[in-house]
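For this depiction, one protein chain was excluded, whereas all remaining protein chains were kept in their positions.
Residue numbering begins at 1 within each chain, and the chains themselves are lettered A, B and C in the order written.
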Amino acid sequence: MSFNSFGRVFRFTTWGESHGPALGAVVDGCPPGLMLSEANIQPFLDKRRPGTSKYTTQRQEPDMVRILSGVFEGRTTGTPISLMIENVDQRSKDYGDVAKAYRPGHADYSYDAKYGFRDYRGGGRSSARETAARVAAGAIARAVISEVKIMAYVTEIGGDKINHENFDADYIDQNPFFCPDRDAAARWANLVDDARKSGSSLGAVVECVASGVPAGWGAPIYAKLDSELAAAMMSINAVKGIEIGAGFDAARLTGETNADPMRPGADGPGKPEFLANNAGGIAGGISTGQPVICRVAFKPTSSILNPVETINQNGEAANIITKGRHDPCVGIRGAPVVEAMMALVLADQKLLHRAQCG
Amino acid sequence: MSFNSFGRVFRFTTWGESHGPALGAVVDGCPPGLMLSEANIQPFLDKRRPGTSKYTTQRQEPDMVRILSGVFEGRTTGTPISLMIENVDQRSKDYGDVAKAYRPGHADYSYDAKYGFRDYRGGGRSSARETAARVAAGAIARAVISEVKIMAYVTEIGGDKINHENFDADYIDQNPFFCPDRDAAARWANLVDDARKSGSSLGAVVECVASGVPAGWGAPIYAKLDSELAAAMMSINAVKGIEIGAGFDAARLTGETNADPMRPGADGPGKPEFLANNAGGIAGGISTGQPVICRVAFKPTSSILNPVETINQNGEAANIITKGRHDPCVGIRGAPVVEAMMALVLADQKLLHRAQCG
Amino acid sequence: MSFNSFGRVFRFTTWGESHGPALGAVVDGCPPGLMLSEANIQPFLDKRRPGTSKYTTQRQEPDMVRILSGVFEGRTTGTPISLMIENVDQRSKDYGDVAKAYRPGHADYSYDAKYGFRDYRGGGRSSARETAARVAAGAIARAVISEVKIMAYVTEIGGDKINHENFDADYIDQNPFFCPDRDAAARWANLVDDARKSGSSLGAVVECVASGVPAGWGAPIYAKLDSELAAAMMSINAVKGIEIGAGFDAARLTGETNADPMRPGADGPGKPEFLANNAGGIAGGISTGQPVICRVAFKPTSSILNPVETINQNGEAANIITKGRHDPCVGIRGAPVVEAMMALVLADQKLLHRAQCG
Partner (left out) sequence: MSFNSFGRVFRFTTWGESHGPALGAVVDGCPPGLMLSEANIQPFLDKRRPGTSKYTTQRQEPDMVRILSGVFEGRTTGTPISLMIENVDQRSKDYGDVAKAYRPGHADYSYDAKYGFRDYRGGGRSSARETAARVAAGAIARAVISEVKIMAYVTEIGGDKINHENFDADYIDQNPFFCPDRDAAARWANLVDDARKSGSSLGAVVECVASGVPAGWGAPIYAKLDSELAAAMMSINAVKGIEIGAGFDAARLTGETNADPMRPGADGPGKPEFLANNAGGIAGGISTGQPVICRVAFKPTSSILNPVETINQNGEAANIITKGRHDPCVGIRGAPVVEAMMALVLADQKLLHRAQCG
């Protein structure tokens, strides 16, 4: 099976490098008859787009998406949808040093070890620019699961967490950090700015909630909804951890405190009300009808201006500082990507469920 | 793609229910010519086997594996290897209550929501007995990656963590908790026993280290080594979180402190010495040559004797206590399963790397 | 993707060798709630079973199937269905010569070239006994597509064709050749008997018709219904050709004579009556609602008593005669296998169609 595809029935393949002419995705298996145009995709790309605040990379990419196939008279035809985004603001000259020495924390050394050489310009294929293609594909996935509402937000930057009592969903899109807590956002402005000025970087945690997922999506063993989500999230650049519901904290609970008790719900028999959601909406790999919740840990951006000890391609000792234009905290722009991956997994699971269970 | 298969080139499919006549796995894509007999598999099953101490379920299953195909004169032939383990000690009568009401934290409700009904005996397909098939398949995977040494151990039960200064690899197999810290094991004996006696249960965290993985296994995007590990681990029963290397803690580091600096290694140019391993041996989805490290969070066993509020299949309020024989802490027996999944992922990645890069 | 699996959503994996203890299949993705027991499968195995007439191999295999998982209280649960058939009448001592020299027309040489060695007993994995597992899986597929009626029959043995004017569907199961033409069956009795007595063997052509397939199953490009059928049929032992509808003869028609004109059908608008079926019920990879028709060419059994020039494993010249018990015309027992593969492809396509198009 291919290395750059994801999904089983609703399946997409991405391509493109940071400094190539373009990047894109091919979405296969999309149901026919859905309304779709570039206007349905562009807003999600705009959320992820670089260069929109001083807290993100200053690379200026319009990230204008073109649909090249699979749509006729404004509707999906059921055939593959090809999406293309041109790269505009490449500055490959910034990468002279990278060509010669390996940036710790980056894929430089491991790519060379695997392939024998690499496209070093901006990280090549390992650049987070690839996630633009995912976000575009994710917008199509949303059309497949119109019954589901997906919301991702940053809950923690550099170890500074939001206060859930301050949670304001409307505020998430009103600040450059996708932060649901007005106070935390104010603190993060200073934190991230300090990191940027000092040539350093910060990590972040992103939480994602999908509400409206009906009970019954998923599978018992290797195509579990949580297993697919784990694969999807861990495939995002800089992600080092993923947890569902109570996650790692569940390991510290007892059977009683971790159980999500049920009682008869207002919607009649067979639709329970759950009194807790430690399971994050997934039991035995299958959705329960509660909101599906996961959290994703992003490491700090590896591209920093402060020098790090490394080796060059001749194996000699070297120090490297990473010029170029980088996000001081990649986790921030990770939020729209996490949303996209949630949508992509759910769309696939919806269709798989329909295949097997009608 | 199928719901009960895992892997791309080295691929296995499991089948079987807790209270059916047998369970098993078919391993496809195994290289030919490897020495293999039941004797290579049985020791791993014995590590996972229930009923060996009072800290695990009292179900008595010999878990004797039979190889039904794919081996000729003691060597793998390259054709599919069928493994079968008979169920011996089923006691389906314990499950009368489960047939009528949904156990919170279990897959009972979600299975019914998906399939319209379920095999309620011992959880049916959602039982952790399925992991015996994985452990058997994992033993074959180990033969494929003989250059790699895999070791999993429990680092935390019920929130009580080991002290890494006490780490003793030899002790792991000498106590019923797969615990590398003699002091922690003593404390856990009491903890787990108390949970068992009080009809409750505990969660756990399992860490797994694979050493000897060469640089270059993995892929840049959706077949990333870490993405595959995340899917593999999250597919294990009761797992709610997975992290690689520093994991969630990486989100609290800076770019400098999270970087794993390199310097020229003793093995000559191109083989760096790494001064840290926050990346857990994986950069950009590809192994770096350092040990591959992950941590997996197991929730407390959902089957507890203490009553929990729920609904029955008519949608009416009910209370349920789960009789049957259960592990007070499923995470303990999760350690051999985590090892198996690590082996299965690495075997597949090794062959995939060989396919693409020769 | 695995080497011994077939299908995308309704997917099965077979395992087992001619002279191992057993063979079997795991069927994954079967919809839940279908009535299923061994009694639904056994009749199809009985049709394929060896040793039932002097025109087939004298190996006596009861081919009793056991369902080991995936069925509860007589209904499929949606989890994998494991099927096992024990081998009973192995006589490995017949294969001493085969161990030393390569049988032309068999997989002996190619297996050795690929794997470095082989299980030579009865052809090992390359034996047509593997098709018993397909037939068992096919019986489950039939339950998935209960709206479809599938019928395969032999139209030609050793170049002697049936006369379509004599076509009698009821006669197919009343003669040992699955022949729909009473006259041809009488001729074939002599033909096959002569071949058997002279230590030779004959080829055959099998035709298969699936009626009741609704319009709309299939896909435009690589998951085309005809492409999947071609892969399925060509994967059967001894098959060397597959054609759909008019097949190779279509290459000799003109656009007008090959077209299948339509006119308004009795079932109302949108359900045309087709005036011909040169397309074999498939246009652009998608079913048209007409019967799906294919023809499959089986080469003569390669295992013959007459000596053939070959080399041995040291590369030296040798002559080989193949003892053991063999079908004088493998194509005959191919008919139930062709039916099974048709059912397996259609079941998968039905579920795939449901996934994408609801």
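Everything that follows uses one rule, which is that a residue touches a chain if its C-beta (ideal position, glycine included) is under 8 Å from a C-beta of that chain, and two chains touch if they have at least 3 such contacts.
Bear in mind that the values here come from a model prediction, so they are computed numbers and not experimental data.
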Key: Option touching the unshown chain, where C:Pro50, C:Gly105 or C:Gly138 are the choices   = C:Gly105
Ask   = Of the listed residues B:Pro43, B:Gly268 or B:Gly358, which contacts the missing chain in the full complex?
value = B:Gly358
Task = Could you please point out the chain A residues that touch the chain left off the display?
result = 1-5, 7-9, 11, 13-17, 20-24, 26, 28-29, 32-33, 66, 68-70, 72, 75, 77-82, 84, 114-119, 124-125
Key: Positions on chain C contacted by the hidden chain, ascending   = 1-6, 8, 14, 102, 104-111, 113-116, 125-126, 130, 156, 158-159, 195, 200-205, 214-224, 226-235, 237, 239-248, 250-256, 258-264, 268-272, 275, 278-280, 282-289, 297-304, 306, 308-311, 314-317, 331, 352-353, 356-357
Query = In the complete complex, which positions of chain B touch the hidden chain?
reply = 1, 8-9, 29-32, 78-79, 220, 351-352, 354-358
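Heads up, the rule we're going with is that only the chains that are shown with their structure count from here on.
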Message = Need the central chain here, defined by C-alpha centroid distance to the all-chain C-alpha centroid.
response = B
Task = Report, in whole Å, the distance between the mean C-alpha point of chain A and the mean C-alpha point of chain B.
result = 26
Remark   = Cα centre of chain B to Cα centre of chain C, whole Å, reads 39
Message = Quick check on chain C: which residues sit in contact with 2+ other chains?
response = 1, 8-9, 29, 32, 78-79
